[in-house]
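Every protein chain of the complex appears in place save one, which is left out.
Moving on to subunit A:
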């Protein structure tokens, strides 16, 4: 689930504090300079676009489209906890030959996916983390590289592979 907390963390990361209107169960609204932006994804994109790190949204039209696609994926597919296993399986396959979702650079999609998967990964067993080795690698890289550690608890990963790779 994307939550208000994640938007705040993202705002902090982008060095762009924000005020949200609307309580937990409502769709959040961002009020800024007489502008109303409603909805998680819209707010995330808006604050990224207006920050210094707008490159996170992609530079070329293709990259922008891919970021949008992944944002939609995150908001549509990862809301239901009952499908965690199949989602991880899918992501694992996708990340097998990629370092980031878009291949070679970090995007907003990676950020939001990291936020969304954090809770899931916190509960995964080491065996499962190894099973989804590609997602784990991506996750581990995200949590260290971007210093989310201050805002999110570090998830531990084994340094050596314990279980025979399947």
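Observations on the model:
Please note the rule applied: contacts are C-beta pairs under 8 Å (C-beta built on N, C-alpha and C of every residue); 3 or more make two chains touch, one makes a residue touch a chain; residues count from 1.
Everything that follows uses one rule, which is that contacts and distances are computed from a predicted model.
According to its UniProt record, the chain left out of view corresponds to "Elongation factor 1-beta" among "TBC1 domain family member 15", "26S proteasome non-ATPase regulatory subunit 8 homolog A", "Elongation factor 1-beta" or "Trafficking protein particle complex subunit 2-like protein". Note that of A:96, A:127 or A:154, the residue touching the chain absent from this view is A:96.
Within the set A:29, A:66 or A:133, the residue that contacts the chain not displayed is A:133. Think of the hidden chain as still there; on subunit A it touches residues 96-99, 103-104, 133, 136-138, 140-141, 144-145, 157, 159-161, 165.
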